[in-house]
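Dropping a structure here in structure tokens format, bear with me for questions.
All protein chains but one are shown in place.
Right after this comes chain A.
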Amino acid sequence: MKCGSDEAKGCSMNNTVPIAEREKFIFINSKNGKKGTVMCDEESVSGSVSQRACVYCGARVVLNPITDAFHIVHGPIGCASYTWDIRGSLSSGEEVYRNSFSTDLRERDIIFGGEKKLASAIDEIMEKFSPKLIFIYSTCIVGVIGDDVDAVCRTAEKKYGIRVIPVKSPGFAGHKSMGYKAACEALVTLFGNEKKGKVDGINYLGDFNLSGEIWILTEYLKKMGINIVSKITGDSSYEELKNAPKARLNIVQCAGSMVYLAKRMEELYGIPYIKISFFGLEDTKRSLLAIADSLGDKDAYNKALLLIKNEEKKVKEDLDYFRMKLKGKKAAIYVGGGFKAISLIKQFNDLGINTAIVGTQTGKPEDYEIIREISDEGTVVLDDTNPYELEKFMKEKDVDILVGGVKERPLAYKLGAAFCDHNHERKHPLCGFEGAVNFAREIHQSANSPVWNIIKNERKGSEWLWQEAL
């Protein structure tokens, strides 16, 4: 239901926020009320302290993990500098992608146009290195001064006989989601339009190999006898990506960034896709079976059952320990995509933790519908929220833990909540069976740190401390 509407009166309506336009982006879950809707996938309100990034950012985070690609950011230096080695995506081979290449546009380039500089930058890469694949990202300014980046790329492809692919990502053309789309279009350009002969195996879309997560999943699939044709884009390479159109099935982990590509590949190459998630035991089990099922592979299905049995046995003791340590805590989730939020709610349920707040930066209406169904009554659901609202609701709900990204970490701490980075800066794999243990351990270590006792005492004031000492 929309907050502010008549039906909403039943739910806690002290959730009014001073910025009226924002009310449509918030709702309180109520099972008895009418079907809920939340505004989403819209522009942020001017003047809000939004946690969102831009189109370019979306494109960059999707393509950056391609390990042997040269990513030239065509724009002023900032865009390249802030995304330099941004993801924490690991590579088992080349590490070209961890460098930062930019045209570092200066004032005269803005006045006279940046095409020449871009062409020279490509020449200078060719002089020094032997790239197979170059991506050229258009940033805000390039969109405004109107450089014909496509033409520069075409000329370079002809001149050097390698792939030089434009990524249309001027920052102002929407938010991060549009950048995902731009990245997917660039990948389609890389794959080409032709249908190719099939090989045995699947593509793994929307995993970026943060902390080596893709390696865990590859291992599971190997045990099921399933081959990965192409990883898109974590730990991938140009040669590997070229084969993507030959796969029999696409599995999509990060739906926010990659469902669009999956749909495009279905149209172009007739590859069906399924959404999967390897966050938490429940989703991991369901996903492994779903993959075997979609392939119609009875043998793989049986192997998956065995794998699940074995792996679950391995993690049970650890998880039980953390369940005991975490029972009754309350959590808030603020992540990029809706699909990840859904997995996290289930994972918290499994640990005996109630999720009191769920927010996403780029969730879609269907994600919010699922969130409404699986979250408890009274759960606050937020789209594109800001620190002000997070503070307000985290205090109201008295949450113990926040799961979020870079900018939320210190905010959570100041609000007295433990924190888990479920974004670019995760330090250990959070997917699959071992990931579920890592996740639980991280939540335990943060939520049960002795430092919270000191902070609780801070709240009581220094006078209390001195009295206690005497």
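Everything below uses one rule, namely that a residue touches a chain if its C-beta (ideal position, glycine included) is under 8 Å from a C-beta of that chain, and two chains touch if they have at least 3 such contacts; residues count from 1.
As a working rule, contacts and distances are computed from a predicted model.
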According to its UniProt record, what is the protein name of the omitted chain, chosen from "Cysteine desulfurase", "Nitrogenase molybdenum-iron protein beta chain", "Amino acid/amide ABC transporter membrane protein 2 (HAAT family)" or "3-isopropylmalate dehydratase large subunit"?
"Nitrogenase molybdenum-iron protein beta chain"
In the whole complex, of A:Gly78, A:Gly192 or A:Gly296, the residue touching the missing chain would be A:Gly78
Touch criterion as defined above, residue of A:Ile28, A:Val62, A:Cys140 or A:Leu295 at the omitted chain:
A:Cys140
Can you work out which residue in A:Ile125, A:Val149, A:Leu210 or A:Val403 touches the chain that's missing from view?
A:Ile125
Out of A:Met39, A:Ile110, A:Ile162 or A:Leu289, which is the one that touches the chain we can't see?
A:Ile110
Suppose we count only contacts with the excluded chain; which residues of chain A make the list?
17-19, 43-57, 72, 75-84, 95-96, 98-107, 109-110, 116-121, 123-125, 127-129, 139-141, 143-145, 171-175, 387-388, 391, 406-407, 409-411, 413-416, 455-456, 458-459
